[in-house]
Each structure stands twice: as C-alpha cells, then as structure tokens.
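Every protein chain of the complex appears in place save one, which is left out.
Letters A, B and C mark the chains as written, and numbering starts fresh at 1 in each.
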Amino acid sequence: MSAAIGLEDVFVRFPVARDWRGRVTVQAHALNGVSIAVARGRTLGILGESGCGKSTLAQVLTGLLPPSSGRVTGDRDGRISIVLQDPNSSLDPRMPVWRIVTEPVFLHAPTRREALRAMAADLLECVGLRPDHVDRYPHEFSGGQRQRIAIARALSSKPDIIILDEPTSALDVSVQAQILNLLLALQAELGLAFVLISHNVAVIRHFCDEVAVMYLGQIVEQGSVDTVFADPAHPYTRTLLDAVPRIGTGRAHHALDETELPSNRTLPTGCFFQNRCPMAAAGCERPQILSGGAGGHLVRCHRA
Amino acid sequence: MSIVGMLRRRLLFLVLVVFGVTLITFAVSHLIPGDPARLLAGDRASDELVAHMRLKLGLDRPLYVQYARYMAGLLQGDLGTSIRTGRPVAEDIVAYFPATLELVLTALTMAVLVGVPLGVASAVWRNGWIDQIARTFAAIGISTPAFWLGLLLLVLFYGWLGWFPGGGRLPTGMAPPPPVTGMYVLDAVLNLEWGTARAALRHLVLPAVCLGFVHVGVIARQIRSAMLDQLSEDYIRTARAAGLSRSRVILGHALPNAAIPSVTVLGLAFGDLLYGAVLTETIFAWPGMGAYVVNSIQALDFPAVMGFTVVVSMAYVLVNLAVDVTYMLLDPRIKEVG
Amino acid sequence: MTASPVLSIRNLSLEFPLWGGALHALEDVTIEIAAGEIVGVVGESGCGKSVTAMAAMRLLPERAYRVTQGAIVMLGQDMLTAGEADLRALRGSGVAMIFQEPLTALNPTRRIGDLMVEVIRAHQPIGRSEAREKAIGLLDSMRIADAQAVMRRYPFELSGGMRQRIVIALAFANDPRLVIADEPTTALDVTVQRQVLTLLQARARDVGAAVLLITHDLGVVSEYADSVYVMYAGKVVESGPTDAVLTTPRHPYTRALLQAGPEAVAPKSPLAAIPGGLPDLREIIPGCRYAGRCGLATDICRGAAPPQSQAAAPGHTLSCWHAEGMSR
Partner (left out) sequence: MMAALSRLASRGIDWRRLRHRIGASPVTVTGLVMLGIVVFCVGLLPNLLAQDPNVINLRARLAAPSWSHLFGTDEVGRDIFIRVLHGGQVSIGVALFVVAVSASVGTVIGGLSGLLGGMVDTAIMRLMDVVLAVPSLVLTMALAAALGPSLTNAVIAIAVVRVPTYVRLSRGQTLVVREAGYVMAARVFGARPLQILRLHVVPNILSPVVVQATLDVGAVILMVAGLSFIGLGAQPPAAEWGAMVSAGRSFILDQWWYSAFPGLAILFTSIAFNLLGDGIRDLTDPRQKGRS
C-alpha cells in the first residue's frame, strides 16, 4: 500500500494584523508541525474541535493553501477531490445539477453538452439520485440530496482520494446515516482513499481506519481507530471522548471544567494542553514530541 | 489596527490623493481649448502683451516644470492666481468658503432631522402605509433636480407669495455682521444683532430647503436599510425575550447600531452635498464656493477650478477620515481587527 | 403532577400562511412542564421544536402565523391573548430564553455589564449600582472568573462558551420560573457544551426554575432532561420520563432515530438510515405523518391520524396505531 498523499512536518501561519507600513505584527499559528500519510483505499480521520486547525489541514491537502514550511507529498494532479460541510453553500445556486456535477470535467476539457449530461445522469444514479433530475437546481433538493450531489461532483474527476470536510455535520442523524452508508459503499466499490475531517467522535469511530486527534494545530494522538478509542492515551483525547453525551447513562453529574482554549496567536511554551490538563505535572513545561508505542500508536505526552 | 495606525495610513493616502488629483487635472488641462494668457490679457491685447503674460505665468515652460512649480506652491498654500478675479485663488476660496459651509450645514441638519425619523418609521412598520409614503417621499427627494426645485421655490415663495427674498445672503445695503465664523446667522447672533440675524435667516431658508430636500431621501433610505439589517439580528430577539420594551429595543439597541454604518454614508454624501451646493448657489445667487467655481468654469479660469478641485478633494478625504475615526470610536469591534 | 404547570401547551395547531395555502407547522401539540422540571424536546430539523418555543414566547412575527386550535398558558397567563404589556412583564422575569448562536445573541456594541444592568432594571425597581452588584453575582454564579472585568468587555472579546454563559446569566437575571433553551449548545464544541449545560442545570436546580431544553441531540436529552417529548413533522410522537423513552422507546420513529446513530452498529457496517425525507407540510396529511418512512405502516396509518397520547406506561405516552403490536 503506497501513500496516496501525505504531509511532512507542515506549518501554516497567517498574518492577522499589520502595522501601518504593512509589516505583520500578529500571526495565527494554524498548523504547527503536522505529518500524516493516507494509504490508497484507506480512511484517515482528523478529529478535533474548533480552532484545532483541521480546516486549514483540508486546505493544505487540497492544494488551496501552500504550507509556510514543510512538504506535501504524493501526486495531487487531478486526483484529489473534496466534499464540503455546508450543502447549501457548496453548490452554485445558479447552475443546473448537470453542470455542477461535471464541473471538474469541463473545467479542463471542453466537452459536448450531451456528453456532460449523460455523464451527470450516470453520476447521479451512482449516488442514489434520479438521473432525470439533471436539469434541476440545487434549491429543489433537500440537504441530504445536495450532499449526494456534492459527492457525485467529487467523483466525476475520477479521484484517488477525497477530502471529506465535515460532510455530515449540517445534516440530521437519520440523513447522516444515509450519507455515511453511501460513502462506505463507494469506497468499497472504487477503492478510494478518504480523509474525513470531523468534530464528531462517533462518526470518526464508525467511519475511519486510522485517526489523528488534533489540538491547537498539532496532532496529539494518532493510531488505529480501535486502539485510540479503546485506550486513549493523551489527556486531551480522554477529555474529548468523555465530554460526548451518551444515551442511557442517566442524569449527568459532571465536575465543572472551567478552562478555555488558548489563543493560537501566541503559542504556549511547552505542552499546548498543560493549562487544561488534569494530569499536568513537572516536565509539561517542555515541548512534547509525538512518540510511538506499539502498533503505530503515537502520543504527544510524556506522562502517557 | 489602532486609531493612530489608521491615521498614519490615511494621511499618507491624502498625499497620494492630492498628487493623483492634481496630476490628472493638470494633464487634462493641456487639452484645454482656450489660451489662458490671451484670456487674461483681453481680446484686443497685442501679441507681445500675450507673450509677456505667458512668460509671466510660466506657460512657456514644459508641462512637468509647470506641474512641479504648482506643487511647490501648493506646499506653501499657494494655489496660483485667478485669471478672472486677479486675486490669489487661496484668498478667494477662504473668502467664499464660510457661505457654502453655512448653507451645507443648515441643509444637512434639516435633512438629518427629517430623514432619520422617517427611515426608522419606515423600517419598523415595513411595508405598511407609512413605509410606502416614506419610500415614495425618499424616491421623490432623490429624483428631484436641485436646480429645478430651486427655480420652483423662487417662483412660489419669492415671485408669487413674496415670503422670502429671491437671492443673496442679506438685503442690499445691509452690512454683514462682524466676522467670527463667516456664517452670517451665527455671527449676527453672537454679536446680538437680531435684525441682521433675522434677515440672514430669511435669506438662508430657501437655499437650505432646496439643498436639504434632496438629502432627506438619501438619509431616510440609508437609515431604513440599516435598521432592517439590525432588526433581523439575533440580539434583537434576545433583548425582546428579556422583556425590554419595543421602543427600548428599537431606539436603544437597533438605532445606535444602525447609526454606525450610516455615518459612513453621511461622509460620502458630503460630496453630493457640495455638488448640490454648486447648483443651489447658482440659482439663489449665494456668494459661496459653488457660484465661484461655476463662474470660473465659464471664464475658463483654470487656476481657480484647479484650486477648487484640490481643496474640495482634500476636504472630502479629511471629512471621510473624520467619519472613519468616529466609526472606530462608535464601534468597539473595529479596534481589534486589522 | 399536582402543582399547576409553569407551561402548558394544549392541542396547539399552528400554521404559516403561504401564498395559495399554508405550511402546517404544528399539529395538536401538547407539552406540559411542571415547576423545577427539566424537559427535553427532541427532533430533527423541521420537526417544529423551535417553532413551539417561539410560539410559546409569542416571538414569532405577529402577522406571519395563525393558531388554528389549542391554548398556551404560561405561569397562569394565556399567551395567545396577552397584550404587549403583559408579554413584557412575563418575558425576562417569569420566563427567559436562551438561543442557539452565542456569537450573535448579544448586542455587539454594548458592554456586557451595561446590557445586564439594563435587563435587570427593566424588571426590578432598583438602582444602577445595586443592579451592577446583582449582575456581578450572576456572572459569579456562572463561574466566570474576574466578573468585574468581564462586565466591561464587549461580546466579541469573549469566546463562544463564555458568551453562552453570559446569555445564561442574563436569562437568570430576574429569577425566572421557566427558562426556554433553544439548541443552546449546537454551535459549541462538545467540551464547551458540557461546561454550559452543567452550569445551566446547576443554576436551574439551585433556584428551582424549570427548563425547556430544545435539542436534536439524544445524548444531551439523556444526560440533562427529566422527561422528554419526541417530535416529528410538527407532532409529538412520544413522550415520557427520559429513561423510559430512550431505553424502551415505543414509537417507530423514536426507535429509528436511536438506531440511526453510528454508535448503534459495528464500525464500517451499514447504518440504519431512515429512508426518505420529511413529508411536505404544505399539504394536508390525512394519516400518520411518519407513515411514509415507517416500516410498520399499514393502510390505517395512511388513512387516519393515530390518536394522540396513548398511554404505554405511567407517564409514557405515544401516538401510533401499532402501539399494541410492537415488540419490545
């Protein structure tokens, strides 16, 4: 299994404020040394909360954003595709479905209208929509159907890898189930690699082979879904998994966690999580490295 | 960005604007059909006299030298000499400016006092009868040619009814009040010359109404749109759910927030107001900068037109700078972001 | 339940007139909340849970909707006939509301302290400094460190979680007996969600206020609500004590909803998606509104609406023709 795409020690910084001469005075540190590799036919989950850098990661993977330092490996030409979070904004309201779905094709090669419409009809069928809906416009579809259209568009360029950026977080749980089923079926049929970016623990656990947990632009824990979720080693992963409300566990009596996410303008020295960490102790003031245990289970914590 | 940072940036920009405006106008002036030297010397002047004039004005030099001279003068506040009046343009402008300011300020005040309540009512009772009336009124205001309205006002209130004088700032023969601000009504009041104040006010009414009327519509429209934006915001719902009264929510929460973007529009309207002043002054024989520039244009008095353009552009940039500073002071969110 | 309820919605049907028809948003909705109780209303988008809350507060745009039957009584006040003055007195003091978006729910140009003082003084005849003291006390109760400094802040200077805590503090400013929270944590991260809901729950228990917690998240309901109403397409399909409804669901929709989540099956195996989508609420639906997606649906389901509130167990009711025939 060769890597379809990978990142090597990628950093991304944005200018946030400039002085009157245009010199950057404040920077946002969106990614702080991220390395990942996605193998063909496999699914990598990126799990994290807002501000962890997962959207920036998607932009780097798709080539929309060059890394400030570090390297993107793998052949990206025309073989990477994307499905975005918000099905309302990801489809151009003024285009008929057949143009939306075939956009990745006609952008590069002028193709006859009939050929494009036929292709669109096939793709719609492929994602479980009626092929005779090619002339409709996005507003005529429900949220779940629009997300199917977005998936059809992602497939049209015959990609090896699809970045799924929170593909179901705008959907109801019953519709989310439809979309996840569709994606799994497509992967089995076409041998696609996926990178699923999500804040939803349950979705990642269900959908992915491997997971990378991100916090403040760093991967704090990485490994196969089974090991990471069965035996979370990083205190942040534990906090996150513990915070997910569960059905049938009875009334909650939680101790209050009053901490706040640090700003990414000036990064903390030492471990990024130490100010919120229940296990913080001596040694946490030093920067932590992502180091390995058995079976490729990596953790960025000296106390793990 | 801090306020100081913005000020620095904008003052740099002011220099750029003056440079750009003078450059454009100067370059274009080369195409001017008339010969300023001949105009100044008069129709029957000898060729020698014209040549002498040309030498004196520096018109024989290459254009870039003329431009450099002009800019050097500008730095010292010298805008050249008017061909028509024979006096320094800067002096002329200083002399005519207060009259225009008096007119513009009065008109703007009237427009705000009528336009803001109209816009608020229009937004609050959206699509109701008051909204329809207010919008129609705004459309009429925006569509009225100021010069034509001025003529109608003259016919009606001067020609037929005789309620107001037909032009000028004071009756012929009446001495202006001792200058403090240069605005007659204010100066007369400051000097307790009530008769003069009354007369000056009577002269001010028609031009100010003419100029202000057009801007009632502009302001009402802006306030309506900004109010609609604010009224659809979530925080309005929070305020209502917290049991604050309707009037409190509208006037205490929505209106101040709607005023913030409206301030910017007011700054931009300053330019239109000046243009309106040019036409209004022409009609009411109001001795301000507008009348001055129209006369200068007709006399092909290029230094005067140029001086007027430069001064007005600078004033415009400064007014908008002041507006932006106000904006930053009013809206706490601006300080944070770049 | 013996004490008179703080909120009683009875057989409420509500529609939004549209051009050439109407959107039948709510039909025969009955929800009752006793003093001090935390009640969850759960359902997917389009089920009418937010409309119910907005209607109860009379916050829907007045001319945009029509109540065709039913009654809403809140703290003894008939909400459908209440005048502006009655509403103002009730809102904020008797009943408070928390909305989904903490980013936009606070006036961006008003300092936190000024807004809190304004809201407190709108309902209590006290002076400015006394109101400030009270506001600081409220912020303290929301475990906001350095309340004095936060009073001088603007909303944009605070994080989403912090803002939502302030919104909650504001909701409790005038000792309400009922707090309606409409998806209060949907816009927040799970770790922050826990902070916010824990604070809301603790504060409501402390002062004996009832909470109407509207959410799409069954997990949230399970952890924080005493009883729950499950809504689908404008109707309440099942209700009862939270544990009973979520561990022994009786309505096919509740069951399907519980099974659709990724937690319900082994990783990578197909999820039990509910086929199809919401019915078009602009049309008159003679039968059960869930019939089109229900695996158990028969002719009677499509022909007539099932009776409301059939008892399945004490306090556990549902609306389904097949209540008897369903296996546990």
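Here is the rule we go by: a residue touches a chain if its C-beta (ideal position, glycine included) is under 8 Å from a C-beta of that chain, and two chains touch if they have at least 3 such contacts.
Source: prediction; values computed, not measured.
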Options B:Q76, B:S143 or B:T172, residue touching the unrepresented chain: B:S143
Residues of subunit A in contact with the chain not shown: 62-64, 78, 80-82, 84-86, 89-95, 100, 103-104, 107-108, 137, 139-140, 150, 153, 157
Residue numbers in subunit B that touch the chain omitted from display: 13, 16-17, 20-21, 25, 28-29, 31-33, 127, 132, 135-136, 139-140, 142-149, 151-152, 154-155, 159, 221, 228-229, 232, 270-272, 274-275, 278-279, 282-283, 293-294, 297-298, 300, 302, 305-306, 308-309, 312-313, 316-317, 320
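One rule holds for everything that comes next: only the chains that are shown with their structure count from here on.
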Mean-CA-position distance for subunit B and subunit A (Å): 54
Averaged-CA centre spacing for the pair subunit C and subunit A, given as whole angstrom: 31
Subunit B to subunit C touching residues, read off their complex: 233-235, 237-246, 248, 252-253, 256-257, 260, 330-333, 336
Sites on subunit C touched by subunit A in the complex: 44-45, 143, 145, 159-162, 189-195, 197-199, 201, 216-220, 222-224, 226, 243, 246-247, 256-258, 260-263, 265, 267-268, 270-275, 277-278
Interfacial residue positions of subunit C with respect to subunit B in the complex: 57, 59, 84, 87-93, 96-97, 99, 101, 104-110, 118-119, 122-123, 154, 156-157, 167, 170-171, 173-174
